[in-house]
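Okay, handing you the structure first.
All protein chains but one are shown at their positions in the complex.
Chain nomenclature is as follows: A and B, assigned in order of appearance, with residue numbering initiated at 1 for each chain independently.
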Amino acid sequence: MKKVLLVMCSLILIGLPLFAGGQPEEMEAEKEMVEITEPVTIQFWHAMGGARIDLIQGIVDDFMKENPDIKVEVQYTGSYNDTLNKTKAASKAGNAPHVFHIYEIGTLQMANSGIVTPIYEIEDWDPIDWDAFFSPVKNYYTIDGKHYSMPFNSSTPLLYYNKTFFEQAGLDPEDPPETFAEVVEYAKVLKEKLPQLEAPVTWNLHSWYFEEFHCLMDAPLVNNDNGRKGEFPTEAVYNGKAGQQILDWWTGMEKDGLFLDVGPGWANHRAAFGSGEVAMIMSSTSDVNQLTGLLKENGWEMGTGYIPRPEGAKGGVAIGGGTLWISNGHPDDELLAALKLVKYISSDGPQVAWHKGTGYFPVRKTAMDQLEAEGWFEENPNFRTAFDQLLESPYTLNTAGALMGVFPESRSLVETAIQKVYAGDMTVKEALDEAAEKTTKAMLEWNELVE
Amino acid sequence: MKRTKLQSVLLHTVIVFCILIVSLPVILSFVISTQTPAEVYSSPPKILPSGHFANYAAAWRSVSLGRMMLNSTIIAVAVTGGKIVFSLLAAFAFTYFDFKGKNFLFFVVIVTLLLPIPVRIVALFGIVSSFGWIDTYAGLIFPFLASATGTFLFVQRFRTIPIELLDAAKMDGCHPMRYLFQVLIPLSKNSIGALTVIEFIYIWNQYLWPLMATNSEHMRVVQIGVKMLIQAEAMNNWGVIMAGVMITMIPPLFLFFLMQESFMKGFALASEK
Partner (left out) sequence: MRRPPFNSERTKAMQSYFHNKRLPYVLLLPTFIILIVFLFYPAFETFRLSFYKVHPFGLKKIFAGLYNFTNLFTDEVYIKSFTTSVVFSVAVVVVGLSISLMIALMLNQDVKGIKVYRTLLIWPYALSPAISGAIFRFLFNPANGYMNHFFQVATGLNAEWLTNGSLAIVVVTVAATWKNLGYNIIFYLAGLQNVQKEAIESAAIDGAGAVKRFIYITFPMLSPTTFFLLIMNIIYSYFQSFGLIDVLTEGGPANATNILIYQLYRDFFVNAKTGYAAAESLILFTLVVLLTLVQFKTTGRKVYYQ
């Protein structure tokens, strides 16, 4: 009898550590084995249209080849906004897509939406090597040190200029302007020497540039550490000195006829650049190929540079673009499949193809190494500029990008403010104050509902 | 009223001129739909059509226009049919029966003209979501099946039908439903035709609700397709967009031209019959 007890106790003692942990990861390790045996189907909704639909389908097809037990139904569901709303509705009906694509500025909103599974909660099931990611890219989607969503398509703004026009105006085509003051200087020369231009400079009416200039100046858009440290922001501060300096320069150029107002949307400024109406634009780094092609058609050569900053500014750029979220309300094996999918999409092979096909940054440094080894940057020096701008950006809570639950609304307000200054209805300070006030109000309302 | 030859010619000229002005936007769009991107962007713009019909194929593929046409058709047919049936039944009830609350109920029906989609969309979205009908045909069809316009139109029509017919039918012991099917409906062909055109066009042209109630590419309707085309192609290919617009226009226009006799007659709400 005593011997039996002894054996039983030893067995229990041996077996205990196996069960006492009670950690989800160990449970899921068993679930992971379940996942391998039972085929699952998951849905993936994205917001990349046009030729990118096929590109994404290709990536997904490759994923399915490598993971025969996972079937992915992928769909283009319209703009980021459409995709978000549709996901909301599907969530209400209980069938949200497993993976969905949202704009970067929706990060705080989504984290508090109640319909997502943040990556940090499940990433132990299939660990991700975050160190291989570009810092600005992974930092954007990190709140208080935790990863929430998977970066997908990342870009920054870039300065594009017409080298041929520079030459004609007597400017050095290999030396693009680097500071706010230099941009004005160059613009004046271009305006004088090339009177056929509609205006020397333009970019689309988008709050993104306003935000990026803040990053360059290492200035926050909102308080509470730009919303990055886990506490919701309670005040918009982009109407401070930094914001005013930016807009004084921006709208000042418009007033002096150095800057062409082409309105919002992504088509007009590209068209103006391509047709030679302007000599310099800012646009997304994902436009490199398209713009090079447009200029080439007219026999012009294109150059790129870092986006300009005020003299002495020491910050960097933040990424923009979109990210992949995993929804909740699904069984664990489906969640694991979703995790595998987003992990695959972020891996080097697909990311290199994605970059080549779209111009967005690959999200990992290792992918960049691969491109380098292929000689990609010799053939495409303009992409080199984009990458260098990204790599040289120091990490601060400001260059990580602001977090706001009401970001889309805030952007509208900023854009309206700029238009008001263009129209002469308000001064820069008045317009920014008004926009910031409204943003603050919206943020407080949001906080109240979400807390 | 007698008119001189000159006045006649003048009238014809003015009318033709008006027709040109009214049709001009569409004519120009058609021209663009046949041009290559280079021609579209040429300055001064070209007014004569080219032969670049590849635009149509491109529009078809770019946003799966074919699937969207199918969706729009299914929905339009279902809603139009449903509305006609529901309205006929309702108008029949209102005209040929005397029952408690008749005036009130009729008023309720007419009041719905003041409740177009935008006024109820916030909660409508919620309720359709909870049925699980977002992104389904049901969600795009059911909310539209009742029609105040149709009911009103048929009531007006039924009231012009001579009472003698009804009295004769009652004397014969005719069941009301038989009366509806064998007398009223045949006599209301033009109204039915008119309503078919109106409702088909109305539902084919719906934008806000399909925008919010559909998610997947395979459930989209054609009007959203137009917006999607613009988003996809506005950078440099208005020719393709206009080709898509042309394709989208065809079914309602086709129906309109086909049924226009009926349509016009159905609208002469007065005493001619």
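Remarks
In this text, contacts are C-beta pairs under 8 Å (C-beta built on N, C-alpha and C of every residue); 3 or more make two chains touch, one makes a residue touch a chain.
Not measured: the values here are computed from a predicted model.
Within the full complex, the residue among B:A78, B:I134 or B:I241 touching the omitted chain is B:I241.
Even with one chain removed from view, subunit B keeps its contact list with that chain: residues 1, 8, 11-12, 14-15, 18-19, 22-23, 25-26, 28-29, 32, 40-45, 47, 85-87, 89-90, 92-94, 96-99, 102-103, 105-109, 112-124, 126-127, 142-146, 151, 155, 159, 163, 166-167, 170, 176, 179, 201, 204-208, 211-212, 223, 226-227, 230, 238, 241-242, 245, 248-249, 252-253, 255-257, 260, 263-264, 267-272. Hidden from this view is one chain, which touches subunit A at 81, 85, 88, 91-92, 109, 113-115, 261-264, 268, 271, 275, 405-406, 408-409, 412, 416, 419-420, 423, 442, 445-446, 448-450.
As a working rule, only the chains that are shown with their structure count from here on.
Subunit A and subunit B have Cα centroids separated by 42 Å. Chain contact summary for the complex, subunit B toward subunit A: residues 41, 62, 125-126, 129-135, 211-218, 228, 231-236.
Against subunit B, in their complex, subunit A makes its touches with residues 45, 49-50, 75-79, 82, 85-87, 89-90, 92-95, 266-267, 270-271, 275.
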